[in-house]
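The complex appears here without one of its protein chains, the remainder shown in place.
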Amino acid sequence: MPAGINFNLNGNEMLYTGSPEARLLDVLRDEYRMTGTKCGCREGECGACSVIIDGKLANSCLVAMGSIDGSGVTTIEGYSKTARFAALDKAYESVSAVQCGFCIPGMILASECILAATPHPTEDEIRTGISGNLCRCTGYNAIVKAIGIAAEEGDGLW
Amino acid sequence: MKPISKSVPKIDHCAKTRGLAEYVCDYDATGMLYGRILRSKHAKADVLSINLPAMPEGYDFIDHRRIPGLNRVHIVQDDTPVFAERTVEYIGDPIGIIVGPEEREVDRLLACIEVEYDILTPEFDARKSPVAFFEYGYEKGDIAIAFAHADRIYEESFETGRQEQMYLETNGMIAEYAQGKMLVHGTMQCPYYVHTAVAEATGLLPEDVIIAQDVTGGGFGGKEDYPSVLACQAAVAAYVTGKPVRVVLSRREDVEFTSKRHPAFCDIKAAVKDGRVTAMQIEAVYDAGAYTTMTPVVLQRGVIAGGGVYSIENLKVKGEARKTNTVPSGAFRGFGGPQMFFAVEMMMSHIAKDLGEDPLDFKLAHTAKLGDATSTSGMHHFNVPLPAMMDEVAQACDYRRKKEAYADQQGRLRKGIAMSAVYHGAGFTGIGERDIIKAVVRLRKDKDGYAEILVANTDIGQGLSTAFTKIVAQELGLPFDRVIIKLPDTGRVPNSGPTVASRSVMVVGELLRRAAARLKDEWLDGEEQVIEERYVHPDFMITFDIDKFQGDAYPTFSWAATAVEVEVDTFTGDIRILGAWGSYDIGTPIDENIAVGQMEGGLVQSLGYGMMESIAAVNGRIRNNSFSDYLIPTAVDFPAVDVSLHVEEYPEGPYGAKGAGELPLVGGAPATIEAIENAIGVKLSKTPFLPEDVVKALY
Partner (left out) sequence: MVGSERLPDAQSNQPASGSVTAGSLDEALKLRKENPGLIPYAGGTDLMIEGRADAAYLFLGKVPEMKRIAQDDEFIRFGAACTFSQLICSAHTPGILRDACLQIAAPAIRNMGSIGGNIGNGSPKADSALIFMATNSMLRLVSADSERILPIRKFYLGRKKLDLAPDELIVEVLMPIHGIDNYYYKKVGGRRALAISRVAFAGIMDVRDGIICNCAAAFGSIGDVIVCLDEIDRMLVGKSVEEASALKEAYIDAYNMAIVPVAGRVSADYRKQVCMNLLRDFLESNHI
């Protein structure tokens, strides 16, 4: 792959010339120093490293750089500049849904994907949407509630 | 609710949602050495030789021979080595650390090290182990007479499993040594614990060691003792190489080689006279693993919980912690209590059923009351609100109707419901606060009128920094943003004690409240002022004698009533939680959202302890060392748990607050297991109870 890998990261066109086998997670954290994407297991089992690729939630630890040629990637660093983030952020804050915070960047991006697909989700839809994002602190109640609040308060954003 | 309970935005919220909070793994590692630990592959062996591969320049291997100070990690006792000297005592026991500038090369070199072992015979069964690290016990009344006069005597054995904390952020430390000063920072609950340990292992003077907490991604007790081990290892490597050393554990390493909840075995013999329990004799064995770490204190709390929430007139409790060649057991939310409460709650339910009484009524008839003696012949100085709480929960979950409806079931899916009653003793056991911890807090007000909180207690996600800020702001009458709290480092903050034992709000929060009250009285505009407060032991307490286990083990108790409803698939053993209800008395909540969040999270962890979470150690090797094999609850496993707060104010706590964090973990497992038992009609005696156990019980 002599030409390298072109992809869009948070709105910026990128040319990645490193190893195509590298994990997106490692490239984000180590090479681009975007550490909002967390590493909880490197096995796709915790969701702390969730990013959005072409509108879909993905575990960045299980994504090889070579597979995202031509794709668009959104991380918390990019998403946190959006109005949708502001609505989710406020909702999370209103119910104190953030405890240790390690799962939260991934959880927020999972929340975005739920609301993008279903602007007014049921509790079951919310729970399914975050079912790959483990949280050990909250027992999920507050997070589920926050996503529901964001759907109501952020009406029209999604 | 009091005004202070009204929720505010958490002060760590914004940084965390934006991904800006800097955890130890987020530091730029440029110029740092990566460290990986060489670990024993055998559960018990003598290390005969270590054959290193050719080490490229800049790479180094450090073992016990190059430790500048004492080769011991100070925890409670000094038996945990930084690196094993000759004998390794469990699979994973650290032998040395390999450091170097490239992570991949460090991994490659680690894989090339050959260790020659002389394999010795390990012990994996705590019940058979000849080495008892600790043995505690006490007696009240006269059990011999009670058993002699009993109408009936019941005997049963209970077993509880090894639970993993599974915080989302693994353990990690960065150590830097320059100009004779050692800085170690990372994820931790107790900076001063780490401080003592690092000074001892490096041989440096305490004033030349600074320990700083980074944003911490969960702890639950798992970052109480283990960070001292990792910090010593990183600090020794930094000392020897003169370069910053970063050690961040992989998930599998963290699950396999860091502390867990003690597995326990508990035998109970109970006497019943006229339909009431008159005596209990309890013998518990806790599996300590290879080193003592937190075990003495865990066992104390477990032993004191003998008899549960009940007034049992004649009580004899003995607990032993025995050594096995497995990873050391340590602190985990509940800290020895969940094991004992599980056994006592199941025992009480089984006796009730045998007597033809509903367990809820039977438990209510035995519950301790204000003025009653505690298990250790101290006193319940404050109202015991359990009857009201159990009633609230019974209403909320429709206990009695469901109990009747589920009485006689056939068919594939069967339901069950049950309720437990537990407490958590708030604060350190016995005279620990007075004689060992001796907490000191400071408030520093600057010339511009900003007050900074100086304490060593850590926000590990539980909301402590927000709670402290609220207390100080409220007492000073200052707006929230005029009170500052930073991540603690031992160079700046006094030793206000560790963040453990559900003590931080009740003990440290109260010291801060007093400091703030004094600062308000002595306030001088435009001047810098420092106010210090020191721990004062409550004068109402009956002094606890740690040798005899007599007196007030805790100044007060936090109480919980927990109900769980399950549906069991008898074809697959699948256990579905239909609902979980908890009423919690943690005194005044300092922040309602935070308090409820703590209860919800703890309750879900306790349901995991009941029906999902099980570390499988086979011959000392932990096999399920990943998120895919050690299962914790996802968002779809349980419906929203139903938590309510029942406030019984504690006059010595800030605004009436008492211990909170650990309480919700104690009661979920016994309620879950009894609910499963009620569903399938088979008497159960262990937690966790997994689908496989259901099928085994039924076929």
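Letters A and B mark the chains as written, and numbering starts fresh at 1 in each.
One rule holds in what follows: contacts are C-beta pairs under 8 Å (C-beta built on N, C-alpha and C of every residue); 3 or more make two chains touch, one makes a residue touch a chain.
None of the values given here were measured: they were computed from a predicted structure.
Peer 1: Per the definition of touch given earlier, which of B:Leu70, B:Ile113, B:Leu578 or B:Leu631 contacts the omitted chain?
Peer 2: B:Leu631
Peer 1: Using the document's contact rule, name the residues of subunit B that touch the chain not shown here.
Peer 2: Listed in rising order, the touching residues are 102, 104, 412, 570-574, 612, 624, 627-629, 631, 633-637, 690-692, 695-696, 699.
Peer 1: If the missing chain were put back, which residues of subunit A would it touch?
Peer 2: Here the touching residues of subunit A are 1, 4, 9-10, 12-23, 27, 31-34, 42-45, 47, 50, 53, 56-59, 61-64, 66-67, 69-70, 77-78, 81, 110, 113, 128-129, 131-134.
Going forward, only the chains that are shown with their structure count from here on.
Peer 1: Can you compute the centre-to-centre distance for subunit A and subunit B, using the mean CA position of each chain? Integer Å is fine.
Peer 2: 30
Peer 1: Across the complex, what residues on subunit B touch subunit A?
Peer 2: Within the complex, subunit B touches subunit A at residues 7, 9-10, 12-23, 25-26, 28, 165-170, 215-220, 250-251, 460-463, 591, 593-594, 596-597, 600-605, 626-628, 632-636, 638, 640-641, 643.
Peer 1: Can you tell me which positions in subunit A touch subunit B when the two form their complex?
Peer 2: Those residues of subunit A that touch subunit B are 29, 33-43, 45-46, 48, 75-77, 80, 85, 88-89, 92-93, 95-105, 108, 123, 126-128, 130-144.
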